[in-house]
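Worksheet: one structure, shown below.
Note that one protein chain of the assembly has been removed; the remaining protein chains are unaltered in position.
Moving on, here comes chain A:
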(Lines give C-alpha, C1' and ligand atoms only; values in the text may rest on other atoms or scores of the structure.)
Protein backbone atom coordinates (compact mmCIF):
# COMPACT_ATOMS: atom_id res chain seq x y z
CA UNK A 1 0.00 0.00 0.00
CA UNK A 2 0.95 3.63 -0.19
CA UNK A 3 2.23 3.95 3.36
CA UNK A 4 4.63 1.04 2.91
CA UNK A 5 6.13 2.72 -0.12
CA UNK A 6 6.39 5.89 1.87
CA UNK A 7 8.18 4.13 4.69
CA UNK A 8 10.76 2.71 2.33
CA UNK A 9 11.23 6.14 0.78
CA UNK A 10 11.81 7.79 4.13
CA UNK A 11 14.29 5.18 5.19
CA UNK A 12 16.21 5.69 1.98
CA UNK A 13 16.23 9.40 2.49
CA UNK A 14 17.38 9.14 6.06
CA UNK A 15 20.28 7.04 4.98
CA UNK A 16 21.27 9.55 2.35
CA UNK A 17 21.20 12.43 4.80
CA UNK A 18 23.28 10.73 7.36
CA UNK A 19 22.55 10.82 11.02
CA UNK A 20 22.18 13.49 13.63
CA UNK A 21 22.78 16.99 12.35
CA UNK A 22 21.54 16.45 8.76
CA UNK A 23 18.27 15.01 9.95
CA UNK A 24 17.62 17.87 12.33
CA UNK A 25 18.23 20.50 9.67
CA UNK A 26 15.85 18.82 7.25
CA UNK A 27 13.14 18.56 9.88
CA UNK A 28 13.67 22.22 10.70
CA UNK A 29 13.32 23.22 7.05
CA UNK A 30 10.10 21.25 6.69
CA UNK A 31 8.69 22.83 9.81
CA UNK A 32 9.55 26.34 8.62
CA UNK A 33 7.95 25.71 5.21
CA UNK A 34 4.78 24.50 6.90
CA UNK A 35 4.69 27.50 9.20
CA UNK A 36 5.24 29.89 6.31
CA UNK A 37 2.37 28.42 4.28
CA UNK A 38 0.09 28.57 7.28
CA UNK A 39 1.08 32.20 7.86
CA UNK A 40 0.36 33.09 4.25
CA UNK A 41 -3.07 31.53 4.43
CA UNK A 42 -3.90 33.27 7.69
CA UNK A 43 -2.77 36.59 6.29
CA UNK A 44 -5.00 36.15 3.23
CA UNK A 45 -7.93 35.40 5.53
CA UNK A 46 -7.11 38.44 7.65
CA UNK A 47 -6.93 40.73 4.62
CA UNK A 48 -10.32 39.51 3.42
CA UNK A 49 -11.85 40.00 6.85
CA UNK A 50 -10.50 43.56 6.95
CA UNK A 51 -12.41 44.69 3.88
CA UNK A 52 -15.47 46.36 5.36
CA UNK A 53 -18.68 44.39 5.14
CA UNK A 54 -17.00 41.57 3.17
CA UNK A 55 -18.54 38.85 5.33
CA UNK A 56 -22.02 40.37 4.99
CA UNK A 57 -21.72 40.58 1.24
CA UNK A 58 -20.45 37.01 0.95
CA UNK A 59 -23.43 35.83 2.94
CA UNK A 60 -25.82 37.73 0.70
CA UNK A 61 -24.05 36.39 -2.37
CA UNK A 62 -24.45 32.82 -1.20
CA UNK A 63 -28.17 33.17 -0.67
CA UNK A 64 -29.24 35.60 -3.39
CA UNK A 65 -26.70 35.28 -6.20
CA UNK A 66 -24.02 37.45 -7.64
CA UNK A 67 -26.27 40.15 -9.11
CA UNK A 68 -27.81 41.16 -5.78
CA UNK A 69 -24.36 41.02 -4.21
CA UNK A 70 -23.04 43.25 -6.99
CA UNK A 71 -25.45 45.98 -5.88
CA UNK A 72 -23.90 45.93 -2.43
CA UNK A 73 -20.40 45.88 -3.86
CA UNK A 74 -21.39 48.94 -5.93
CA UNK A 75 -22.76 50.60 -2.80
CA UNK A 76 -19.51 49.95 -0.99
CA UNK A 77 -17.49 51.39 -3.86
CA UNK A 78 -19.65 54.53 -3.84
CA UNK A 79 -19.08 54.77 -0.11
CA UNK A 80 -15.34 54.77 -0.75
CA UNK A 81 -15.61 57.59 -3.29
CA UNK A 82 -17.80 59.63 -0.98
CA UNK A 83 -15.36 59.15 1.87
CA UNK A 84 -12.62 60.70 -0.23
CA UNK A 85 -14.87 63.57 -1.30
CA UNK A 86 -15.83 64.04 2.33
CA UNK A 87 -12.17 64.08 3.32
CA UNK A 88 -11.42 66.80 0.78
CA UNK A 89 -14.36 69.04 1.60
CA UNK A 90 -14.13 68.55 5.33
CA UNK A 91 -10.39 68.80 5.73
CA UNK A 92 -9.60 71.55 3.27
CA UNK A 93 -12.69 73.70 3.38
CA UNK A 94 -14.85 73.26 6.46
CA UNK A 95 -12.21 72.76 9.11
CA UNK A 96 -9.92 75.67 8.15
CA UNK A 97 -12.88 78.04 8.04
CA UNK A 98 -14.18 76.79 11.35
CA UNK A 99 -10.81 77.02 13.06
CA UNK A 100 -9.18 80.03 11.47
CA UNK A 101 -11.96 82.08 9.89
CA UNK A 102 -13.79 84.91 11.58
CA UNK A 103 -16.26 83.48 14.06
CA UNK A 104 -20.03 83.53 13.90
CA UNK A 105 -21.51 86.95 14.42
CA UNK A 106 -18.53 88.98 13.32
CA UNK A 107 -19.69 89.67 9.79
CA UNK A 108 -23.12 90.26 8.31
CA UNK A 109 -22.84 87.18 6.11
CA UNK A 110 -22.06 85.03 9.11
CA UNK A 111 -25.00 86.13 11.23
CA UNK A 112 -28.63 85.21 11.29
CA UNK A 113 -30.57 88.34 10.26
CA UNK A 114 -32.52 90.11 12.97
CA UNK A 115 -35.82 89.22 11.38
CA UNK A 116 -35.11 85.49 11.50
CA UNK A 117 -33.47 85.37 14.90
CA UNK A 118 -36.56 84.34 16.79
CA UNK A 119 -36.99 81.09 14.91
CA UNK A 120 -33.35 80.33 14.17
CA UNK A 121 -32.98 77.60 16.77
CA UNK A 122 -36.27 75.80 16.16
CA UNK A 123 -36.01 72.17 15.15
CA UNK A 124 -38.28 72.81 12.18
CA UNK A 125 -35.99 75.56 10.93
CA UNK A 126 -32.88 73.46 11.43
CA UNK A 127 -34.44 70.44 9.72
CA UNK A 128 -35.16 72.73 6.80
CA UNK A 129 -31.51 73.82 6.86
CA UNK A 130 -32.29 77.49 7.53
CA UNK A 131 -31.55 79.46 10.65
CA UNK A 132 -28.32 78.51 12.35
CA UNK A 133 -27.68 75.69 9.91
CA UNK A 134 -27.69 78.08 7.01
CA UNK A 135 -25.26 80.53 8.58
CA UNK A 136 -22.51 78.04 9.26
CA UNK A 137 -19.65 76.28 7.51
CA UNK A 138 -22.18 73.93 5.97
CA UNK A 139 -23.06 76.32 3.17
CA UNK A 140 -21.34 78.50 0.64
CA UNK A 141 -22.63 81.81 1.98
CA UNK A 142 -20.77 81.66 5.27
CA UNK A 143 -17.31 81.82 3.77
CA UNK A 144 -15.50 85.13 3.72
CA UNK A 145 -13.66 86.44 0.70
CA UNK A 146 -10.53 87.33 2.64
CA UNK A 147 -7.58 86.17 0.63
CA UNK A 148 -5.74 84.55 3.53
CA UNK A 149 -7.03 83.64 6.95
CA UNK A 150 -5.38 82.85 10.23
CA UNK A 151 -1.76 82.70 11.21
CA UNK A 152 -1.09 79.97 8.63
CA UNK A 153 -2.13 82.38 5.88
CA UNK A 154 -4.44 79.70 4.57
CA UNK A 155 -5.76 80.77 1.22
CA UNK A 156 -9.43 80.05 1.72
CA UNK A 157 -10.97 81.10 -1.61
CA UNK A 158 -8.25 79.29 -3.50
CA UNK A 159 -8.75 76.19 -1.42
CA UNK A 160 -12.51 76.29 -1.96
CA UNK A 161 -12.04 76.63 -5.69
CA UNK A 162 -9.44 73.88 -5.94
CA UNK A 163 -11.46 71.48 -3.80
CA UNK A 164 -14.48 72.08 -6.03
CA UNK A 165 -12.51 71.43 -9.19
CA UNK A 166 -10.61 68.59 -7.55
CA UNK A 167 -13.71 66.66 -6.55
CA UNK A 168 -14.95 66.80 -10.13
CA UNK A 169 -11.60 65.71 -11.51
CA UNK A 170 -11.18 62.91 -9.01
CA UNK A 171 -14.67 61.55 -9.66
CA UNK A 172 -14.08 61.46 -13.41
CA UNK A 173 -10.76 59.77 -12.98
CA UNK A 174 -11.99 57.04 -10.73
CA UNK A 175 -15.13 56.25 -12.72
CA UNK A 176 -13.19 55.98 -15.97
CA UNK A 177 -10.50 53.88 -14.33
CA UNK A 178 -13.04 51.44 -12.91
CA UNK A 179 -14.75 51.16 -16.28
CA UNK A 180 -11.45 50.33 -17.93
CA UNK A 181 -10.68 47.71 -15.30
CA UNK A 182 -14.11 46.10 -15.70
CA UNK A 183 -13.72 46.01 -19.47
CA UNK A 184 -10.36 44.26 -19.12
CA UNK A 185 -11.63 41.64 -16.71
CA UNK A 186 -14.64 40.85 -18.79
CA UNK A 187 -12.54 40.08 -21.83
CA UNK A 188 -10.60 37.44 -19.96
CA UNK A 189 -13.46 35.90 -18.04
CA UNK A 190 -15.43 34.64 -20.99
CA UNK A 191 -13.14 31.77 -21.74
CA UNK A 192 -14.62 29.06 -19.55
CA UNK A 193 -14.41 25.61 -20.84
CA UNK A 194 -15.08 22.96 -18.19
CA UNK A 195 -17.35 25.46 -16.44
CA UNK A 196 -19.76 22.90 -15.07
CA UNK A 197 -17.11 20.26 -14.40
CA UNK A 198 -15.10 22.63 -12.26
CA UNK A 199 -18.20 23.71 -10.39
CA UNK A 200 -18.98 20.10 -9.64
CA UNK A 201 -15.56 18.84 -8.61
CA UNK A 202 -13.70 21.80 -7.21
CA UNK A 203 -16.23 24.04 -5.49
CA UNK A 204 -16.32 22.37 -2.10
CA UNK A 205 -13.88 23.80 0.42
CA UNK A 206 -12.49 20.84 2.37
CA UNK A 207 -11.28 23.06 5.15
CA UNK A 208 -14.75 23.90 6.39
CA UNK A 209 -15.46 22.63 9.87
CA UNK A 210 -18.07 25.12 11.06
CA UNK A 211 -21.74 24.25 10.39
CA UNK A 212 -22.80 27.84 9.63
CA UNK A 213 -20.01 28.28 7.12
CA UNK A 214 -21.04 24.94 5.63
CA UNK A 215 -24.63 26.20 5.28
CA UNK A 216 -23.44 29.30 3.48
CA UNK A 217 -21.19 27.24 1.25
CA UNK A 218 -24.02 24.87 0.27
CA UNK A 219 -26.25 27.87 -0.52
CA UNK A 220 -23.56 29.53 -2.61
CA UNK A 221 -22.82 26.34 -4.55
CA UNK A 222 -26.53 25.88 -5.27
CA UNK A 223 -26.89 29.50 -6.37
CA UNK A 224 -23.80 29.25 -8.55
CA UNK A 225 -25.23 26.17 -10.26
CA UNK A 226 -28.57 27.88 -10.77
CA UNK A 227 -26.86 30.89 -12.36
CA UNK A 228 -24.88 28.69 -14.72
CA UNK A 229 -28.03 26.74 -15.60
CA UNK A 230 -29.92 29.92 -16.44
CA UNK A 231 -27.08 31.13 -18.61
CA UNK A 232 -27.04 27.82 -20.42
CA UNK A 233 -30.79 27.85 -20.95
CA UNK A 234 -30.70 31.40 -22.26
CA UNK A 235 -28.01 30.56 -24.77
CA UNK A 236 -29.99 27.58 -25.97
CA UNK A 237 -33.26 29.44 -26.52
CA UNK A 238 -34.03 30.34 -30.07
CA UNK A 239 -34.48 34.04 -30.16
CA UNK A 240 -37.02 35.80 -32.25
CA UNK A 241 -34.89 38.74 -33.27
CA UNK A 242 -37.67 40.81 -34.68
CA UNK A 243 -39.85 40.52 -31.63
CA UNK A 244 -37.06 41.55 -29.27
CA UNK A 245 -36.11 44.46 -31.49
CA UNK A 246 -39.65 45.69 -31.63
CA UNK A 247 -40.04 45.41 -27.86
CA UNK A 248 -36.82 47.33 -27.35
CA UNK A 249 -37.88 50.15 -29.65
CA UNK A 250 -41.25 50.33 -27.95
CA UNK A 251 -39.66 50.48 -24.50
CA UNK A 252 -37.29 53.26 -25.54
CA UNK A 253 -40.11 55.22 -27.11
CA UNK A 254 -42.24 54.99 -23.98
CA UNK A 255 -39.33 56.05 -21.83
CA UNK A 256 -38.70 59.06 -24.05
CA UNK A 257 -42.38 60.00 -23.83
CA UNK A 258 -42.34 59.98 -20.05
CA UNK A 259 -39.17 62.01 -20.00
CA UNK A 260 -40.58 64.58 -22.43
CA UNK A 261 -43.81 64.73 -20.47
CA UNK A 262 -42.08 65.31 -17.17
CA UNK A 263 -39.78 67.87 -18.76
CA UNK A 264 -42.78 69.79 -20.03
CA UNK A 265 -44.42 69.62 -16.60
CA UNK A 266 -41.37 71.14 -14.95
CA UNK A 267 -41.13 73.83 -17.61
CA UNK A 268 -44.78 74.63 -16.99
CA UNK A 269 -44.22 74.99 -13.26
CA UNK A 270 -41.23 77.25 -13.76
CA UNK A 271 -43.21 79.50 -16.04
CA UNK A 272 -46.01 79.72 -13.49
CA UNK A 273 -43.60 80.68 -10.71
CA UNK A 274 -41.98 83.28 -12.92
CA UNK A 275 -45.38 84.78 -13.53
CA UNK A 276 -45.89 85.01 -9.79
CA UNK A 277 -42.51 86.70 -9.41
CA UNK A 278 -43.41 89.37 -11.94
CA UNK A 279 -46.79 89.92 -10.34
CA UNK A 280 -45.16 90.24 -6.97
CA UNK A 281 -42.70 92.87 -8.13
CA UNK A 282 -45.43 94.96 -9.61
CA UNK A 283 -47.34 95.01 -6.37
CA UNK A 284 -44.44 96.61 -4.51
CA UNK A 285 -43.56 99.83 -6.28
CA UNK A 286 -41.63 101.36 -3.39
CA UNK A 287 -38.17 99.86 -2.87
CA UNK A 288 -37.32 102.05 0.09
CA UNK A 289 -39.24 99.84 2.42
CA UNK A 290 -37.31 96.94 3.82
CA UNK A 291 -37.12 93.89 1.69
CA UNK A 292 -39.14 91.69 3.96
CA UNK A 293 -42.28 91.77 1.78
CA UNK A 294 -40.14 90.93 -1.23
CA UNK A 295 -38.59 88.09 0.60
CA UNK A 296 -42.00 86.87 1.62
CA UNK A 297 -43.09 86.84 -2.02
CA UNK A 298 -40.06 84.88 -3.01
CA UNK A 299 -40.73 82.52 -0.17
CA UNK A 300 -44.24 81.99 -1.46
CA UNK A 301 -42.96 81.25 -4.91
CA UNK A 302 -40.47 78.82 -3.53
CA UNK A 303 -43.12 77.15 -1.47
CA UNK A 304 -45.29 76.71 -4.55
CA UNK A 305 -42.39 75.44 -6.56
CA UNK A 306 -41.32 73.09 -3.85
CA UNK A 307 -44.82 71.83 -3.35
CA UNK A 308 -45.02 70.97 -7.01
CA UNK A 309 -41.55 69.62 -6.94
CA UNK A 310 -42.24 67.25 -4.11
CA UNK A 311 -45.41 66.00 -5.78
CA UNK A 312 -43.44 65.25 -8.88
CA UNK A 313 -40.78 63.54 -6.85
CA UNK A 314 -43.24 61.11 -5.42
CA UNK A 315 -44.74 60.51 -8.82
CA UNK A 316 -41.70 60.00 -10.96
CA UNK A 317 -38.90 59.78 -8.52
CA UNK A 318 -35.60 59.26 -10.17
CA UNK A 319 -35.83 61.17 -13.41
CA UNK A 320 -37.58 64.14 -11.92
CA UNK A 321 -35.11 64.47 -9.13
CA UNK A 322 -32.26 64.85 -11.48
CA UNK A 323 -33.94 67.12 -13.98
CA UNK A 324 -35.46 69.32 -11.30
CA UNK A 325 -32.16 69.68 -9.54
CA UNK A 326 -30.63 70.44 -12.88
CA UNK A 327 -33.05 73.24 -13.57
CA UNK A 328 -32.95 74.57 -10.04
CA UNK A 329 -29.72 76.56 -10.26
CA UNK A 330 -30.86 78.30 -13.41
CA UNK A 331 -34.30 79.05 -12.03
CA UNK A 332 -33.00 80.40 -8.78
CA UNK A 333 -30.35 82.40 -10.55
CA UNK A 334 -32.77 84.19 -12.83
CA UNK A 335 -34.67 85.44 -9.80
CA UNK A 336 -31.45 86.30 -8.07
CA UNK A 337 -30.41 88.86 -10.66
CA UNK A 338 -33.62 90.77 -10.05
CA UNK A 339 -33.20 90.65 -6.32
CA UNK A 340 -29.61 91.81 -6.41
CA UNK A 341 -30.50 95.02 -8.15
CA UNK A 342 -33.20 95.70 -5.61
CA UNK A 343 -30.96 95.00 -2.64
CA UNK A 344 -28.07 97.12 -3.86
CA UNK A 345 -30.36 100.05 -4.23
CA UNK A 346 -31.79 99.30 -0.82
CA UNK A 347 -28.41 99.31 0.85
CA UNK A 348 -27.41 102.74 -0.34
CA UNK A 349 -30.68 104.10 0.99
CA UNK A 350 -30.16 102.30 4.29
CA UNK A 351 -26.62 103.59 4.78
CA UNK A 352 -27.76 107.12 4.10
CA UNK A 353 -30.51 106.69 6.66
CA UNK A 354 -27.95 105.57 9.25
CA UNK A 355 -26.12 108.85 9.11
CA UNK A 356 -29.49 110.52 9.33
CA UNK A 357 -28.45 113.32 7.07
CA UNK A 358 -26.12 114.85 9.72
CA UNK A 359 -22.99 114.65 7.60
CA UNK A 360 -22.73 115.99 4.05
CA UNK A 361 -22.46 113.40 1.33
CA UNK A 362 -18.93 113.77 0.10
CA UNK A 363 -16.96 113.79 3.35
CA UNK A 364 -15.61 110.77 5.13
CA UNK A 365 -17.12 109.91 8.48
CA UNK A 366 -16.23 107.60 11.34
CA UNK A 367 -17.95 104.27 10.70
CA UNK A 368 -20.98 103.74 12.87
CA UNK A 369 -21.12 100.52 14.82
CA UNK A 370 -23.95 98.42 13.54
CA UNK A 371 -24.76 94.99 14.78
CA UNK A 372 -24.16 92.53 11.92
CA UNK A 373 -27.60 91.08 12.40
CA UNK A 374 -29.19 94.36 11.36
CA UNK A 375 -27.32 94.92 8.10
CA UNK A 376 -29.49 94.24 5.06
CA UNK A 377 -28.27 91.24 3.14
CA UNK A 378 -27.63 90.66 -0.48
CA UNK A 379 -29.26 87.60 -1.91
CA UNK A 380 -27.08 84.55 -1.89
CA UNK A 381 -28.19 82.25 -4.65
CA UNK A 382 -25.38 79.78 -4.11
CA UNK A 383 -26.50 79.08 -0.59
CA UNK A 384 -30.08 78.76 -1.76
CA UNK A 385 -29.07 76.26 -4.39
CA UNK A 386 -27.02 74.38 -1.82
CA UNK A 387 -29.96 74.31 0.55
CA UNK A 388 -32.23 72.94 -2.14
CA UNK A 389 -29.80 70.13 -2.87
CA UNK A 390 -29.45 69.27 0.76
CA UNK A 391 -33.21 69.22 1.21
CA UNK A 392 -33.63 67.04 -1.88
CA UNK A 393 -31.02 64.59 -0.64
CA UNK A 394 -32.57 64.37 2.81
CA UNK A 395 -36.07 63.88 1.44
CA UNK A 396 -34.80 61.27 -1.00
CA UNK A 397 -33.12 59.40 1.83
CA UNK A 398 -36.23 59.51 3.98
CA UNK A 399 -38.38 58.29 1.10
CA UNK A 400 -36.05 55.36 0.43
CA UNK A 401 -35.92 54.27 4.05
CA UNK A 402 -39.65 54.54 4.55
CA UNK A 403 -40.26 52.62 1.32
CA UNK A 404 -38.01 49.83 2.54
CA UNK A 405 -39.64 49.70 5.93
CA UNK A 406 -43.18 49.75 4.63
CA UNK A 407 -42.79 48.06 1.28
CA UNK A 408 -40.54 45.24 2.42
CA UNK A 409 -40.65 44.86 6.16
CA UNK A 410 -44.31 45.54 6.94
CA UNK A 411 -45.31 43.52 3.91
CA UNK A 412 -43.26 40.55 5.11
CA UNK A 413 -44.70 40.83 8.62
CA UNK A 414 -48.21 41.02 7.21
CA UNK A 415 -47.70 37.99 4.96
CA UNK A 416 -46.07 35.99 7.70
CA UNK A 417 -48.61 36.55 10.45
CA UNK A 418 -51.85 37.00 8.57
CA UNK A 419 -51.33 33.94 6.46
CA UNK A 420 -53.08 31.80 9.02
CA UNK A 421 -56.33 33.71 8.92
CA UNK A 422 -56.56 34.77 5.29
CA UNK A 423 -58.66 33.30 2.50
CA UNK A 424 -55.89 32.64 0.01
CA UNK A 425 -52.27 31.67 0.48
CA UNK A 426 -50.52 34.97 1.00
CA UNK A 427 -47.07 33.59 0.45
CA UNK A 428 -47.65 32.24 -3.03
CA UNK A 429 -50.27 34.61 -4.33
CA UNK A 430 -50.58 38.32 -3.69
CA UNK A 431 -48.79 40.01 -2.03
CA UNK A 432 -46.14 37.43 -1.09
CA UNK A 433 -42.63 38.41 -0.10
CA UNK A 434 -40.90 41.02 -2.19
CA UNK A 435 -37.88 40.42 -4.33
CA UNK A 436 -34.89 42.69 -4.22
CA UNK A 437 -35.25 45.28 -6.98
CA UNK A 438 -31.67 45.54 -8.19
CA UNK A 439 -32.03 47.96 -11.08
CA UNK A 440 -34.29 50.30 -9.15
CA UNK A 441 -31.86 50.48 -6.28
CA UNK A 442 -28.81 50.92 -8.48
CA UNK A 443 -30.42 53.70 -10.49
CA UNK A 444 -31.53 55.39 -7.29
CA UNK A 445 -27.97 55.25 -6.05
CA UNK A 446 -26.62 56.68 -9.30
CA UNK A 447 -29.08 59.59 -9.39
CA UNK A 448 -28.45 60.35 -5.74
CA UNK A 449 -24.75 60.56 -6.46
CA UNK A 450 -25.51 62.88 -9.37
CA UNK A 451 -27.22 65.25 -6.97
CA UNK A 452 -24.29 65.13 -4.60
CA UNK A 453 -21.85 65.98 -7.38
CA UNK A 454 -24.01 68.83 -8.53
CA UNK A 455 -24.51 70.33 -5.12
CA UNK A 456 -21.22 69.85 -3.30
CA UNK A 457 -19.73 73.03 -4.72
CA UNK A 458 -22.51 75.09 -3.15
CA UNK A 459 -22.86 73.13 0.07
CA UNK A 460 -19.62 71.58 1.35
CA UNK A 461 -21.64 69.57 3.82
CA UNK A 462 -23.23 67.39 1.13
CA UNK A 463 -20.51 64.70 0.94
CA UNK A 464 -20.65 64.38 4.72
CA UNK A 465 -24.41 63.89 4.63
CA UNK A 466 -24.02 61.35 1.85
CA UNK A 467 -21.37 59.36 3.71
CA UNK A 468 -23.73 59.10 6.65
CA UNK A 469 -26.58 58.14 4.35
CA UNK A 470 -24.61 55.40 2.55
CA UNK A 471 -23.30 53.98 5.83
CA UNK A 472 -26.76 53.59 7.31
CA UNK A 473 -28.15 52.47 3.97
CA UNK A 474 -25.68 49.59 3.82
CA UNK A 475 -26.73 48.22 7.18
CA UNK A 476 -30.43 48.80 6.64
CA UNK A 477 -30.49 47.20 3.21
CA UNK A 478 -28.33 44.24 4.21
CA UNK A 479 -30.71 43.54 7.07
CA UNK A 480 -33.78 44.07 4.89
CA UNK A 481 -32.51 41.76 2.17
CA UNK A 482 -31.70 38.90 4.51
CA UNK A 483 -34.87 39.33 6.55
CA UNK A 484 -37.66 40.30 4.18
CA UNK A 485 -36.73 39.41 0.62
CA UNK A 486 -36.77 36.16 -1.25
CA UNK A 487 -34.29 35.21 -3.94
CA UNK A 488 -35.41 35.80 -7.49
CA UNK A 489 -36.89 32.99 -9.53
CA UNK A 490 -34.14 33.09 -12.07
CA UNK A 491 -30.73 34.16 -10.89
CA UNK A 492 -28.66 36.09 -13.38
CA UNK A 493 -24.95 36.61 -13.40
CA UNK A 494 -23.79 40.14 -12.72
CA UNK A 495 -20.96 40.48 -15.19
CA UNK A 496 -22.47 42.11 -18.24
CA UNK A 497 -24.69 44.64 -16.51
CA UNK A 498 -21.82 46.05 -14.47
CA UNK A 499 -20.35 48.14 -17.24
CA UNK A 500 -23.76 49.37 -18.25
CA UNK A 501 -24.27 50.87 -14.80
CA UNK A 502 -20.78 52.34 -14.90
CA UNK A 503 -21.50 53.97 -18.24
CA UNK A 504 -24.69 55.43 -16.80
CA UNK A 505 -22.76 56.73 -13.81
CA UNK A 506 -20.24 58.41 -16.07
CA UNK A 507 -23.01 60.05 -18.06
CA UNK A 508 -24.69 61.33 -14.90
CA UNK A 509 -21.36 62.57 -13.60
CA UNK A 510 -20.84 64.53 -16.78
CA UNK A 511 -24.34 66.02 -16.60
CA UNK A 512 -24.06 66.97 -12.95
CA UNK A 513 -20.74 68.67 -13.16
CA UNK A 514 -21.85 70.84 -16.09
CA UNK A 515 -23.76 73.34 -13.94
CA UNK A 516 -20.92 73.74 -11.48
CA UNK A 517 -18.41 74.23 -14.28
CA UNK A 518 -20.70 76.68 -16.00
CA UNK A 519 -21.09 78.61 -12.74
CA UNK A 520 -17.38 78.84 -12.22
CA UNK A 521 -16.68 79.98 -15.72
CA UNK A 522 -19.45 82.36 -16.66
CA UNK A 523 -21.67 83.44 -13.80
CA UNK A 524 -20.63 86.26 -11.48
CA UNK A 525 -20.66 85.23 -7.84
CA UNK A 526 -22.98 86.92 -5.35
CA UNK A 527 -21.62 90.26 -4.21
CA UNK A 528 -22.40 89.74 -0.57
CA UNK A 529 -21.59 86.18 0.34
CA UNK A 530 -19.17 83.35 -0.18
CA UNK A 531 -15.44 83.15 -0.75
CA UNK A 532 -15.62 84.71 -4.19
CA UNK A 533 -17.71 87.76 -3.40
CA UNK A 534 -16.46 90.90 -5.06
CA UNK A 535 -14.94 89.16 -8.07
CA UNK A 536 -16.43 89.21 -11.52
CA UNK A 537 -15.79 85.53 -12.08
CA UNK A 538 -14.96 82.73 -9.69
CA UNK A 539 -11.89 81.52 -11.49
CA UNK A 540 -10.24 84.90 -11.02
CA UNK A 541 -9.03 83.55 -7.71
CA UNK A 542 -6.38 81.65 -9.62
CA UNK A 543 -4.99 84.69 -11.43
CA UNK A 544 -5.07 86.57 -8.16
CA UNK A 545 -3.04 83.85 -6.46
CA UNK A 546 -0.55 83.81 -9.28
CA UNK A 547 -0.07 87.57 -9.01
CA UNK A 548 0.43 87.64 -5.28
CA UNK A 549 2.00 84.39 -4.32
CA UNK A 550 4.19 83.29 -7.15
CA UNK A 551 7.21 85.00 -8.70
CA UNK A 552 6.40 86.98 -11.80
CA UNK A 553 8.03 84.65 -14.31
CA UNK A 554 5.76 81.85 -13.14
CA UNK A 555 2.75 83.94 -14.01
CA UNK A 556 4.02 84.46 -17.54
CA UNK A 557 4.73 80.76 -18.04
CA UNK A 558 1.31 79.87 -16.72
CA UNK A 559 -0.24 82.42 -19.03
CA UNK A 560 1.30 80.68 -22.01
CA UNK A 561 0.51 77.23 -20.70
CA UNK A 562 -3.12 78.02 -20.04
CA UNK A 563 -3.68 78.54 -23.70
CA UNK A 564 -6.72 76.37 -24.44
CA UNK A 565 -4.88 74.85 -27.35
CA UNK A 566 -2.50 73.19 -24.93
CA UNK A 567 -4.93 72.30 -22.19
CA UNK A 568 -7.48 70.43 -24.31
CA UNK A 569 -5.03 67.94 -25.84
CA UNK A 570 -3.52 67.42 -22.39
CA UNK A 571 -6.88 66.53 -20.90
CA UNK A 572 -7.72 64.26 -23.82
CA UNK A 573 -4.40 62.48 -23.43
CA UNK A 574 -5.07 61.87 -19.76
CA UNK A 575 -8.43 60.35 -20.51
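By definition in this document, a residue touches a chain if its C-beta (ideal position, glycine included) is under 8 Å from a C-beta of that chain, and two chains touch if they have at least 3 such contacts; residues count from 1.
Basically, contacts and distances are computed from a predicted model.
> Can you work out the missing subunit's protein name as recorded in UniProt? Choose among "Vacuolar protein sorting-associated protein 35", "Ribonuclease P/MRP protein subunit POP5", "Calcium and integrin-binding family member 2" or "DNA repair protein RAD51 homolog 4".
UniProt lists the chain left out of the view as "Calcium and integrin-binding family member 2".
> In the whole complex, not just what's shown, which of A:214, A:247, A:482 or A:557 touches the removed chain?
A:214
> With the full complex in mind, choose from A:201, A:253, A:424 or A:553 the residue touching the hidden chain.
In the full complex, the listed residue that touches the missing chain is A:201.
> Among the options A:152, A:229 or A:410, which residue touches the chain absent from this view?
A:229
> Counting contacts across the full complex, list the positions on chain A that touch the omitted chain.
Those residues of chain A that touch the unshown chain are 1-4, 6, 34, 37-38, 193-198, 200-211, 213-214, 218, 221-222, 225-226, 228-229, 232-233.
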